[in-house]
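Other chains of the complex are left out, but the ones given are in their true place.
Which chain is which? They are A and B, in the order written, and residues in each are numbered from 1.
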Amino acid sequence: MKTTTKKFAALGAALLVSALSVSPALAAVDPEVEYVFNSLLFLVGGMVVMFMAAGFCMLEVGMVRSKNAATICLKNISLYAIAGIMFYLVGYHLMYGQANAYWGGLDIFWGADDAGALAGEIKAGGYAAGSDWFFQMVFCATAASIVSGTLAERIKLWPFLAFTAILTGIIYPIQGSWEWGGGWLDQLGFSDFAGSTLVHSAGGWAAITGAVILGARQGKFLPNGQIGVFPGSSLPLATLGVFILWLGWFGFNGGSQLALGSAGDAIAVSNIFINTNLAAAAGVMAAMATSQGVYKKVDLTMALNGAIGGLVAITAEPLTPTPGMALLIGAIGGVLVVVTVPLLDKLKIDDVVGAIPAHLVCGIWGTLAVPLTNPEANLGAQLLGIIAVGVFVSAVSTALWLFLKHTIGIRASEEEELLGLDRTELGLEAYPEFVSR
Amino acid sequence: MKMITAVIKPFKLDEVREALVALGVNGLTACEVKGYGRQKGHKEIYRGAEYAVSFIPKVRIDVAVPTDLAEKVVEEIINHAKTDQIGDGKIFVTSIENVVRIRTGETDADAL
């Protein structure tokens, strides 16, 4: 692999500022020690982000009806598998290669090039190539996880996986290269620290186009204008999923500092942890308060979505906000979720787990909020980035969904849907012994 | 012999069972059901969408008793399943032609 700019260029002012102000201290750490610290941050951070795949799986399995629970498990484990494989085959090069400002490179088969370090030439700021690949890969998988929840209970397995392969191998990497690969968005000053737009909104756009093309579940939007309600089969598992996601987000945002080789980096990662946690906490409480206010009762699933909304909102800039600002950014995320869920119903877009409000809407909000705390960011560039990613991902996703729809077909038959995908696609039941109504 | 089938509120099951046992009833069979009735269920809001909960969890009990005990059993069920609120449930009485205890092959009243 050639040297890549990675997210470095993209980290924007915040890091620059802090890097400058701490620079006197930076010199002190031995480059090889720094190298290990940086790699360790990627590996430990990457591990917990990997575990987010389990978090999405549990959240989704808890929010679908039990007749589709096994299928959503299979989708989640296989999409994570596919993301890893595709990112190895083409994704990483496409994202971080140096071809031009619009895509990284068309090479296939990623391989670690640590020759320099192995020969003893360890530069400041170094890290093992593989640790970086691993960390970037789990981000790619996260984007794919978002899609499965929205489209649950009606999309067929193999077309979904085909979409996932293209999303993780091509769509996500290309738009990612624009910013984190040092491409044109980065050059125009767009700022997205850990991926509110590049990961969460990107996944959200892929999801919403899929939801529109796939259509709603039978019975979701009734002729009389009423909304069909299909309560999730296991709220405890959904709650577990959100806790796992919350945990993973420390790796997601903290690891996106991309360095732990100095006191300044340790400070940055620590502050990111705090802001990430407070934004999620505020998201929970704001969602609870909003649903209490609007509906006169607290909805657990809204509180869960609120946590994710807060987390997604802080992801675009978890470093520069004060804790108080992080609370505010997260709280608005929580409110947005509660407001957007019924809005989607009005638009007759069927999003089974609330991924669009949490990831797409809060991803946009978080990206717009960056200039509030990061003086190097500007609203224009943020808007540009949001629109560019939105247009690109939506357009390509739409084309791909339509192509799949008109070739192999994407939607389970009416009867398959009624009986549940577990029985019709997998031939088994998630809870074969339990009587469900 | 009569089969007394009662649909009652779930949290009344133990009280009813104890009352029947006190009456000399030796056995009964219970089953979780969902009831639709005048107690119309209620509106709930889930993720911002209002919907009607049509069916309400109830317990159905079946008690086979000698004909002469039937009236008493119905009374006791009423006494103990009643909360005076809508949805307390119904009792249905039907005739059974025969009862057999599987273990012994005994029939009729002996089988109870």
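Just so it is clear, contacts are C-beta pairs under 8 Å (C-beta built on N, C-alpha and C of every residue); 3 or more make two chains touch, one makes a residue touch a chain.
As the structure is a prediction and not an experimental result, all values here were calculated from the model.
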{"item": "Displayed chains are single representatives; whole-complex counts", "value": "A x3, B x3"}
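Basically, only the chains that are shown with their structure count from here on.
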{"item": "Distance from subunit B to subunit A - Cα centre to Cα centre, in angstrom", "value": "52"}
{"item": "Residues of subunit B that touch subunit A when the two form their complex", "value": "34, 44-51, 55"}
{"item": "Subunit B partner contacts - residues on subunit A that touch it in the complex", "value": "226-229, 231, 294-295, 297, 299, 301-302, 338, 341-342, 345, 354, 437"}
